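Everything below concerns the one structure shown next.
Heads up, one of the protein chains got dropped from this complex, but the rest are sitting where they should.
And now, subunit A:
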Amino acid sequence: MDDIDAMFSDLLGEMDLLTQSLGQETLPPEPLRSPKQEIDFSIGFTGLNASVNELEDNDLDALMADLVADLNATEEKLAAEIQGLDVPPPSSSSDLPPPPKGLSHQPTSSVTSPSSPGNNYSNSVTTPSSSTASPLPPPPPQSAKPTMEEIEAQLKADKIKLALEKLKEAKVKKLVVKVLMNDGSSKTLMVDERQTVREVLDNLFEKTHCDGNVDWSLCETNYELQLERTFEDHENLVEPLLAWTRDSENKVLFQERKDKFEVFKNPQNFYLWKKDKKTLKDMKDKDKELLVQENFCGTSIIVPDLEGVLFLKEDGKKAWKQRLFQLRASGIYYVPKGKTKSSRDLVCFIQFDNVNVYYGKDVKNRYKAPTDFCFVLKHPQIQKESQYIKYLCCDDAWTMNLWVTGIRIAKYGASLYENYKTAEKKAAVSSALWTNRSTPSSSSSSTPSPTIKAKAPAQANGHAPKPQAGPPLQGIGNLPPPPPNDFLPPPPPDPVLPPPAPSLASKPAPQRQQPSDLPPPPLSMDSLPPPPPPPPMENSLEDPPDFLPPPPPPTSYSSLPPPPPPAAGFGRNPNQSLPPPPPEPEFLPPPPPDPVILAPGAPPAPPPPPPPPAPVSIQRPAAQPRKMPPVPPKRTTPMLSGGGGGGGGDFMSELMFAMKKRTDQ
């Protein structure tokens, strides 16, 4: 352990240097900046008009070129150095732009071509579309000849935009994150701080070729506190990871979590939980839809009406005390002794701005909790035992689920629903892709692979150099040393596209072995050391440990609906809450408004027809039609570009956009 520590601190030292040179301020010392550049900058940008008018074309070009060069150099290095480090560079999260130093010292006149490896690197994980974007050499800024003043102004504007983008890019923090799969293997990804969990998931879908259903999630486990939570899709991944301590044994898991979007699939279980089980179970789809609409599509997000006696352990005390708690949009409250439940008497227990909600594990043993159904509220920064962590115990798992979901709705509001809709779209696309692939048409399966190949070298570049140092320390707590190292070059393993097709034909059975078998072949394509099949790691933390997210579309736990023969697959899957890869059909059609018209069948009034007009269009499709939503055929072709959208917002596409805009001029 000692030398690992040593290595680690060496690495950190190196990184400090690097980050300093990058201009990301590191902790105590304040890097001196060359004042001259600063002056240039501030002159250039103090006033809006001034900036546009005063900057000469060549100034801008130079600025761009410098930035690019600067980025090329440092990011390449950084990417190499940082690699394998789960732990964040200890830089303060300052928002400072890159050091002006670099600008003056790196006089590359090269075009603003977006070929900085750093960029490519981060893009490579995103989508095919972005990789197709990169080859297009954007026209050099100089080439455009300003004929008219307006055009000139526009050009300047574009350049400034580009420059700004570059500036932004330069400060972007990147982490290499190891993500544990269900089978105990892991994938290593580069995640930059702008990436959302959704984007990372999309990357993982590509790497693992799983079915991409909406339940796939990234989860964070806290080893020390025995907590876990699912990241929300809209969160940035890097930020919570930065809160981990250096020696942390926390992990990031890639799993299917049914509870993630359960509230949108069966809203009645959350919003009408007081009703009897049977009513809830028999809830009609249109009523479910109505509930979702009512609670998530109005001007205000409605939090489920939750109230109940829970056991509380707080302030570091050992005892658990019972209180009557109530969930409101503004926080959790409790009814003080001897008071009524009226709102004004409620005492605020906690508000959600600064805390996240986690599932607690093994609390009975650890804290003598009355039950094991515990959820925990704590500030994300807190990583160790502390009196500031609040533990709440419920009578049963279902109640716990209610509360956790309710808290998430209160905390994240509309984002949750947006996440769900995005996930659904994504799932539709990937399921379409799978159905498509499964058909023995060679074309469809072959299209993706070239693009991936094309990407591979870039990744190799970014990755290869110095893999060994970091990884053992973090991420996988249980078996640190060997596997991580072997995993370092994993990015390549994704070009697994060819294999799936055959395997699909044989359907679910082979699932088990495939995952471990599959990685190697693709590797060989990239002349990288093939990672030995990982020793199946025991993930004590994971409940469904033997489930593998293999290239063939991994599916939800219980249902294995392999895309190819949809009908058959679905037949075995009557489970209402586990939608097969094709997205749940209820949600596909734009939620048709609910048919609420009632017949006021008052005796005197001519009763309007009881069954209202609306539902005809949605008549819940019977089991069969449900399986074949109109989606697959539609999405087959768009998939690639659609995937590109998923990576959205990355620098390359922004750049392309800017460039295109300019050429349009």
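As a working rule, contacts are C-beta pairs under 8 Å (C-beta built on N, C-alpha and C of every residue); 3 or more make two chains touch, one makes a residue touch a chain; residues count from 1.
Criterion: contacts and distances are computed from a predicted model.
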Among "Metaxin-2", "FERM domain containing kindlin 3b", "Transcription initiation factor TFIID subunit 6" or "CDCA4 protein", UniProt-listed name of the chain not shown: "FERM domain containing kindlin 3b"
Chain not shown: contacting residue from A:155, A:263 or A:303: A:303
Those residues of subunit A which, in the complete complex, touch the missing chain: 25, 27-28, 30, 33, 38, 41-42, 45-46, 48, 51, 92-97, 157, 160-161, 164, 167, 243, 245, 274, 279, 287, 290, 294, 298-303, 305, 328-331, 333, 340-344, 346, 348, 351, 353-354, 379-389, 593-594, 596-608, 610, 614
